[in-house]
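With one protein chain withheld, the remaining protein chains of the complex are depicted in position.
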Amino acid sequence: MADDVRRWSDELARDPASLVFLPLGETLRRQGQLDLALKIAMRGLERHSHNTDAHDLLARIAVDRGELQRAFDEWDMVLRLTPGHLGALKGMAFVRFQQGNAAEAEEYLRQAAEQGGDAEVVAALTNLRSRGTRDAGRGTRDDRSDNHARPAAHVPRPADVPHPAANDPRALFADILGQEEQTALLLDDQGLVLAGIYMGEDGQDVAAEVGAELSGVTDAARRATKHLDIGEWRAIVLETEVAVVTMAPSAGDGLLVVAASKATPLGLVRRVLDRCLDRARQWLEGSQ
Amino acid sequence: MSASPFATILSTLTRQRGVRASLVVDESDGIVIESNLQIGQDGDRVAALAASLYRKARLSAGAARLGTATFMQLEAERGRICAAGHNDLVLVVVADPAANIGMIRVEMIKAAGALP
Partner (left out) sequence: MTITAVETWVEAPLRKFVEEARTVLGLLLHPSGQVVAQFGFARAVDVMSACALAAAIHASSGELGKQLEGKAFRGLHHPGRDRQLYLAEAATSRGAFIFLTVFDQESSFGLVRMYFDTFCKDLAAAAPPMSHQPEVVLEDRFEHELNRNLAALFGRG
């Protein structure tokens, strides 16, 4: 296989218009080299923009990259070039199903079955019909960062938070936070949770996800303070519609995050942050 | 020649004690749209870095399901950066550590709401 890849690469380098980009792109895709496969496919398409197999390849790469809508668009092009293309119909059914649009998924599978679809198509269609889902036309919205489309934001209330044992790191800040609508997390330099807890609306501890998202901000903060020459950063306060989030660097290049409801006075949130920082420092020193 | 639509907003902010620079910036590009700077302030640099930071904070808060960002403040040893966004524009203020942030914050949130 490595020999084939090398041979195809050499041929493509010699002749950029060669159709070997198709087997080369597909092999790279199967090997998981998606970025390279994408480059190969795109360059091939520049020269063979009406090649059905090229669009089909690009669609499959897009699915592997998680770009469902792009995959759908490419298979749509395949159908325009080759009406009734079985692979495209199956692919479009898959995308619509993934997007929660069972009605359209069923329609594409039905068309695939009419085109002489295999046992796999028939089984998928039967399965879909037996689920009885009738999602009429519920498409997906463009998944840009539109916070209004997300579930309502949530800062844990004390009643939501379980009570771990006193020596459990999740309980490190419990007495400081008290009964207020607030929570605290201590993260290490990789954005991984060291202590604290953050309950989601569904009662699951989502500290890891929340911590990972917020820890990315400190990189930007460091960069800004360095290049603007205003010294080391001390804290970030971010206000949203429903919450106040404060972050501060902690010992060992870590990060402390305190989130409180919007109703909490800002000054109070800062005091909680300072107290949690002290607690974190003592705890980290004690654990070394 | 008529003043830009942002001149009044920026002038009000820069008049606050301790404010070194105020800018209206394109959030995605980090490019200055309008600025009011004291001598020695590099508007292009402030715009690029502040917009990038605000955008990162905004997206992170959204992804962490903490809602839509309305105001951000970065405190550092020798200065503060404040940002308030609306649509694709960000109002940015650079201030001294001792500046009255409470007043600046109120003015910025009010002004951000008036951005197109």
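In order of appearance the chains are A and B, and numbering begins at 1 in each one.
Everything that follows uses one rule, which is that a residue touches a chain if its C-beta (ideal position, glycine included) is under 8 Å from a C-beta of that chain, and two chains touch if they have at least 3 such contacts.
Just so you know, these numbers come straight off a predicted model, no measurement behind them.
Using the touch definition up top, pick the residue from B:L10, B:A48, B:A69 or B:L91 that touches the left-out chain.
Of the listed residues, the one touching the omitted chain is B:A48.
Which subunit B residues touch the hidden chain?
Counting only subunit B, the missing chain is touched by 25-26, 28-32, 44-45, 47-49, 51-52, 55.
In the full complex, which residues of subunit A touch the absent chain?
Residues 9, 12-13, 16, 35-36, 39, 43, 223, 227 of subunit A touch the chain that is not shown.
Keep in mind that, in the parts below, only the chains that are shown with their structure count from here on.
Would you mind pulling out the distance in Å between where the CA atoms of subunit A average out and where those of subunit B do?
Spacing between the chain centres: roughly 29 Å.
Where on subunit B does subunit A make contact in their complex?
Interface residues on subunit B, with respect to subunit A: 45-46, 49-50, 52-53, 56-81, 94.
What residues of subunit A sit close enough to touch subunit B in their complex?
Against subunit B, the touching part of subunit A is residues 145, 147-148, 150-151, 153-155, 200, 209-210, 213-214, 216-217, 219-221, 223-225, 227-243, 245, 259.
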